[in-house]
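With one protein chain withheld, the remaining protein chains of the complex are depicted in position.
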Amino acid sequence: MTDSEQHPYVEWIASEARRPVLMDPGARDRIMAAVRAEPVPSPAPAWRRFLQPRVFHMSPAASTLLAAGLVGIGVLTGVVTTNRGGHTAEHPRGVAVLPSQPPVSDTLVKFVFVAPQAQNVSLVGDFNEWDLAKTPMIRSGESGLWTVVLPLSAGRHLYAFVVDGSSWVQDPSAPIAPDDGFGHANSVKLVVRGSSS
Amino acid sequence: MSRSPVQSRSTVPVRRRLIARLVGATAVLLLLALPLRAQEPEQDRMAKLDPKTRQSVELLVDSAMAEGLPTQPLRSIAYLGIARKAGSQQIVAAVHRKLNALRAARSVLGRVDTLELDAASSVILAGAKPSQLETFKTPQRGRSDLRAFAVWADLIMRGVPGEDASSAISRLWEDGADDATFVSLWNNVQSDILRGLNPGTALQNRVREAPGRPPTTKGPQTPEGQENARSE
Partner (left out) sequence: MSDDAADVQRVLAGDVEAYAALVDRYYDRCARFAIRMLGNRDDAEDALQATFLRAYRALNRYQERDRFSAWLYRILVNQCRSVAARRAHRERVFVREEALLLNAPDRSSVWTGEDEEFVQRVLNELEPLLREAFLLKHIEEMSYEEMSALTGVGVSALKMRVKRACDRLRERWERIQHD
């Protein structure tokens, strides 16, 4: 610090200037009123999304290629599908291309659905824009048990299971949410930080 | 490419060459695959609607924004409609319905957070009257009514008469019931209904069992307090 900066007069000016100021109390309300009239800020533009953690869906062939290229590319993390006994997966699988740790505030939630006759089951909900392709469930063995684990923010989530691409089914173990306006009632999942039910 | 007979039978060197070629091609595939199948941004998902429908939905979302109501539940309904391959009119009607329910919930509950408003609007959509939300008007520190609302909507959907569901849930809430109490009530009523019991009856039975206010351990209860604990 220079001599001037330590001068008592300068220090006094600075300390006085640090005092809080009185503003018109209505000013904040005017800001929020203006903000409410704005469109909701849209998510980041396309080129920026490459910089953010993503989950990508790729064909089994592509994901095998990525796995093979693991050494060269370096930043690949996450789950790669394995084909057991030559049986190819029905759905594209998610491969995390960039580190995609869930935000610290999200809780990992497991969804379970019993459907022995199903060929494939998807989880759809307000957390994945009800997109059938985003969260395929994984069948374990012969029991007909389908599961998937994904991070959900704390709060209330609506969801359903879609069997074989067309049958929308509620979760029998969850509370029912009212008719969505399309003739079907969905299920409710409440997520409390650290746990869910 | 000439190979010795031994090499041609062995798959290892061939696989190594193949992998080497694939590694080279990986970068190209990566670039091709990413934009095509990357997680769709919300804007693109809305683009699945025809322009007129999309405009109607966006207008409803704008109204919500102007009124300080949550917009994500409205968009979520639009996405759901897209996934269900619903018609344009049906989608717009569903979004409008949700907006009105949010408005109704807001008119009773006042300025509460998004999740609460969304959950309360669901109760209204299930068939509850907005006035029945009065019990939940006073915010209570450390208590969330999301569970109560979820159970309430569910009971109505399962066939419990609206008045019965409303008074049971409100009373439990007023008595200080916690999440566990509501969960337990829901589990019991649900299984009773599945066993064939009339939904209204199932609820009445189980509400009697639900713990009311925890008994005061310090000092005697007032005569009024004791009376309330005994009555149903």
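Remarks
Which chain is which? They are A and B, in the order written, and residues in each are numbered from 1.
Everything below uses one rule, namely that a residue touches a chain if its C-beta (ideal position, glycine included) is under 8 Å from a C-beta of that chain, and two chains touch if they have at least 3 such contacts.
Everything quoted here is computed from the prediction, not taken from an experiment.
Across B:114, B:135 or B:170, the single residue that touches the chain missing here is B:114. Across B:70, B:130 or B:199, the residue that sits in touch with the chain not pictured is B:70. Where chain B meets the missing chain, the touching residues are 65, 68, 70-72, 75, 111, 113-114.
Along chain A, the points of touch with the absent chain fall at residues 2-5, 7, 9-10, 12-14, 16-21, 23-24, 27-28, 30-32, 34-36, 38, 40-45, 48, 103-105.
Here, only the chains that are shown with their structure count from here on.
Each chain gets a centre from the mean of its Cα atoms; for chain A and chain B, those two points are 15 Å apart. Residues 36-40, 42-43, 46, 49-50, 54-58, 62, 65-66, 68-69, 71-73, 92, 97, 124, 126, 129-132, 134, 155-156, 158, 168, 175-182, 184-185, 188, 190, 192, 197 of chain A are the ones touching chain B in the complex. Touching chain A in their complex are the following residues of chain B: 19, 22-23, 25-27, 29-30, 33-35, 37-43, 45, 61-62, 65-66, 68, 71-73, 76-77, 79-84, 86, 90, 93-95, 97-98, 115, 118-119, 122, 125-127, 146-147, 150-151, 153-154, 156-158, 179, 183, 186.
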